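With one protein chain removed, the remaining protein chains of the complex are shown where they sit.
Moving on to chain A:
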């Protein structure tokens, strides 16, 4: 079984602890697999990861120039090699929003159904208010410490840990996020009462 040894060209395969290409040019091996592949049935080809597949190109090219080799971007079964248990665990976390997503119900008087939003997605009041206004197609107007949302058609309120209904915007953002149990958009007329407190 020594046949492969006779095939060795030792100089060409000499290992150097230096950067590749710093010696005489070595034999550049073709980085694309042989033509054998293209003779296969298409159904088999689809399930394989080919060196020249990308999302909008389904035909095998015969161009074997190294530069045109595109690493596969197609989702291949079992790649990358992550244990299913771990993969499932990761996906679960994504669904939950990294395990600490804070979903709260949002209701609005007169709306046929409630919505749910993830407070973790927003970094500040303006972002949240913008999202709420978009979601429910309403406007809140300017917030002021003194007047609340006085003068606007609607106002955002929330129920805190103690069960009290509070005006959104009074406390620091992080404190709000950790104490908010649900949101409710009330009509400006109701808000007037709150703003005066």
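To be clear about the criterion, contacts are C-beta pairs under 8 Å (C-beta built on N, C-alpha and C of every residue); 3 or more make two chains touch, one makes a residue touch a chain; residues count from 1.
Simple rule for what comes next: contacts and distances are computed from a predicted model.
Peer 1: Mind telling me which option in "Ubiquinone biosynthesis protein", "Immediate early response gene 5 protein", "Protein AUXIN SIGNALING F-BOX 3" or "Integrator complex subunit 11" is what UniProt lists for the chain we can't see?
Peer 2: Missing chain, per its UniProt entry: "Protein AUXIN SIGNALING F-BOX 3".
Peer 1: Write down which of A:78, A:110 or A:172 is the residue touching the left-out chain.
Peer 2: Selected residue, touching the omitted chain: A:78.
Peer 1: Which listed residue (A:87, A:116 or A:181) would be found touching the missing chain in the intact complex?
Peer 2: Final answer for the missing-chain contact: A:87.
Peer 1: Give me the chain A residues in contact with the hidden chain, please.
Peer 2: Residues 1, 4, 8, 13, 15, 17-21, 28-31, 33-34, 36-37, 40, 44, 47-49, 51, 66-67, 69, 71-73, 75-87, 89-90, 93-94, 98-100, 178 of chain A touch the chain absent from view.
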